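Structure first, then comments.
For this depiction, one protein chain was excluded, whereas all remaining protein chains were kept in their positions.
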Amino acid sequence: MAVNMEIFHQFLGQIAHLGERAEHVDLPDEKRVALAKEIFHQNIKAEQAGDLESCMHCGLCAEACHFRVGTGDPRYTPARKFELARRVYRREIGPFRWLYRLVTREITIDDLMEAQELVFDSCTTCGRCTLICPMGINVAGLVTTTRHALANAGLIPDDLAAVEQEQGSRGTVFGAGAEHLRKALERLAAQGLEAPLDKERADYLVLTSVVDLLLFNDQLASTVKLFNRLGVDWTFRSNAYEGANFGYLAGCGEVQRKATLRVIEEAVAIGAKAVIVPECGHAYPALRWEGADLYGKPLPFDVYAISEFLGLLVQQGELELDEALNGKVATYHDPCKVGRHSGVLDEPRAVLRKLGADLREMPNHGLLNWCCGGGAGLFVINRTVPLRRAAFEIKKQEVESTEAEMVVMACGSCRLNFIKGKDEMGLNGEIVSLVALVGEHLVRKSEPVASGREE
Amino acid sequence: MSFRPPPCRRVTRSGWICWVLLAGLALLVADLPAAAPSHDKPSAKVDDPGTDLWRFVRRRAPELRSLAEKGAIGPVTTQVKGVDTSVLINDKGQEWRLYRHRMLIPISAIVLGTVAVLLLLLYLAVGRRVPDPRETGKRLLRFVAYERTLHWFMAAIFLFLGVTGLTILYGRPLLIPLVGKESFSAMASASKEGHNLFGPLFLVSLLLFLQRFWRRNLYSRGDLRWLIRLGGLLGGDSPPAGFFNMGEKMLFWLLIAVGLLICASGLVLLFPNFGQGRLLMEGAHLIHTLGAVLLLATIMAHIYMGIATKGAMDGMKGGYVEYSWARHHHREWADEEEKKGRVLSEEEVRRRFGEARKIGVPEREAGT
Partner (left out) sequence: MIAQLIDGPLWLFSAWFFLVVALWRLLVILFKGRPKSLAKPRNAPGGALATIFRRFLPYPEFRKVSRVRFWAGYAFHVGLLALLFFAAPHVEFLSQRVTGFSWPALPHWAFEVAAELALGGLLFLALFRLMDPVTRFISSTGDHLASWLVFLVMLTGCFALWRSHESLRLLHLFLAELLLIYFPFSSLMHALTFPFSRGFTGAVYHRKGVNI
């Protein structure tokens, strides 16, 4: 299950030059401010208004934020990350705005630039701050709104903007498109792993991601193995295989919508009963929680994260796994978007226990886990390296305190960040993908699988 | 490099002046009359039945009871049972009143005034010329936020209690001439209520202080040597000290001990419904006031030292101190911190206060 470090470093090299490809829109500063305000006017409803009225700067959120704790810099306190939203709300949306306009400064381009660093560079919208906030403020929601506002103003950081623009205009990510999917599946077929592609009808539409195609081949291979073993009617679709949604990450509503609708329409076209989202953090909430609103009606299929799906199968006795881990000490790193934000906490652990692992939890695990620091698109924003290092230091201590031989995770972004962290800062323990681990320990059945394909 | 540091002088000339003044004050205080005039005058050799009557009327209950037991007088009872209920006139009250007005108030005022003057002289002689600590660009974390908050919490309560307490003590001679009786009445009432309410809070702050700092204030080797040289206050090199020097340690334990005494006596005064007699209340009042005056004088000196010792206040404001200051005043602690790798750069400290430069965000071009 080792990742090819040469390819990994090439991938990092590609990321280092992303910003050069970003297209810039020339806009006067006042126009940018107006565009940003538009989004706040649209999006701030009762929920966010209640949040913005309730913050009394107690500072507790600073104790829960990996960037603030890791750097010791109070500028990264979560309460500051929605300061722009709060000022716009006070001056233009909330009650007595006429009074606040007299005592609050007008928003300027400098405020937008400061907010850019706060919401793109130093926030992974992990939501841990919400758990400590005595007022229960949904900081991640406010940061997401602010990202949308800045995106509308053309102020997405260049590196992230480049990927978002590519996905929006060409439907590819990091230059990888349907061809790369085909080639990857051909390579698997050569190893004896046949994966259905572009079936007209199927019960399960399985997604993957460009990171799996380019780097985490073990995840792709295990996914194919798993679905073949289950004997269900499933397929990849070359028109909609990408789980990652860079519109969602960059706050660009249009690109987010495009990418999501592509998957939904494809799933509807093939009559899918369920869509399986790969190991990719944000891909799950993008489809599971926001897909239906973009589609305009409830989705006619279920959406599962692969880790969730595996856990449910294990809990329901539908998946046979050997217990070859044999008491190997393992710890589980919860991806924030799938765990804290979506409630998939028990399922991955059920899989690890079924595999026979001696599961040792980190001091902060499950709902309270520390974010690895690489999510929400931060991994592609080059200037966030010092921040990510500071955050990873916390995660490293958490993992090593368990003395686990391996740290298992179910998110490609986390896995990338962990590998980089281990490479640069060291980490005791192997970095393992949950689905890749499952793929290695599927118990062989005596009869061939229902779909007629054998391994 | 062949630089040699100048030899260290033990006590400077201005230092000698201060020692002489201190000695003079000690002599002055020792010369004051010892106690209030006694009321036990030899009785006039006149047979007046009225004298006996008044003597009995003034006697305290225990004396009357012992006379009754001896059969000198009949049984002594009162309808209302309680402490001091059989006392009709208590001349000890008059003694106390005179003592308070003629001794306690003026002498405590003199003590406090003298300490203030001495501190001023000290400042003029020595304090004015204390240089700022040498800028090294390095810092040490001395007090965390909780400790600093605790300090200022106690300081605020102490100062409040001091002001309200002094209003009660000196109000009549000092404030009534200034603001008139009506205004003073409101001030005194407010002071009494405020003083009574914040007193128990001072006890809480003392206990929290004790819990947090007791270990760092235990005696360690070298403290006595530091004390003999007065920490280099009157000139010369600062002798080595740990986290807290002997002066600070003495202040701490004095504060705790006298503070607890003040609190105990204060509680006796605050809750007079546990059978305290007048004597106990007067005693509590005396301990309370003497303790408070002692602490006020000491804290005045503490405040002076905190301001005059350049670089000290940083520790209590932001929590970080200049490295050279730490090496000069608390060498052993500074060395330990260095060994543990806890010396910070000025930039790191500024970052912790939110003053770091932005991380590599490129300058935007105008108009884009």
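Chains here go by letter, A and B, matching the order in which they are written, and residues are numbered from 1 within each.
Definition applied: a residue touches a chain if its C-beta (ideal position, glycine included) is under 8 Å from a C-beta of that chain, and two chains touch if they have at least 3 such contacts.
Note that the structure is predicted; figures quoted are calculated from it, not measured.
Chemist: Can you work out which residue in A:E53, A:E114 or A:D158 touches the chain that's missing from view?
Modeler: That would be A:E53, which touches the missing chain.
Chemist: Out of A:G291, A:G311 or A:G375, which is the one that touches the chain we can't see?
Modeler: A:G291
Chemist: Pick out which of B:A186, B:I228 or B:L254 touches the chain that's been left out of the picture.
Modeler: B:A186
Chemist: Would you indicate which residue among A:P28, A:P95 or A:P386 is in contact with the undisplayed chain?
Modeler: Selected residue, touching the omitted chain: A:P95.
Chemist: Taking the full complex into account, find the residue in A:R68, A:R91 or A:H180 that is in contact with the omitted chain.
Modeler: Hidden-chain contact among the options goes to A:R68.
Chemist: Which chain B residues would touch the chain omitted from the figure, given the whole complex?
Modeler: 145-146, 148-149, 152-153, 156-157, 185-186, 189-190, 193-194, 197-198, 200-201, 204, 318-319, 352-354
Chemist: Tell me where the left-out chain touches chain A, residue by residue.
Modeler: Residues touching the hidden chain, for chain A, are 44-47, 49-51, 53-60, 62-64, 68, 74-75, 77, 79-80, 94-96, 99, 130-138, 141, 288-293, 295-299, 302, 340-343, 363-364, 367-368.
Everything below uses one rule, namely that only the chains that are shown with their structure count from here on.
Chemist: So how far apart, in whole Å, are chain A and chain B when each is placed at the average of its C-alpha atoms?
Modeler: 60
Chemist: Which residues, counting only chain A, touch chain B once they are in their complex?
Modeler: On the chain A side, the touching residues are 24, 26-29, 71-75, 109, 113, 116-117, 121, 383-384, 386-387.
Chemist: Which residues, counting only chain B, touch chain A once they are in their complex?
Modeler: 348, 351-354, 356, 358-361, 364, 367-368
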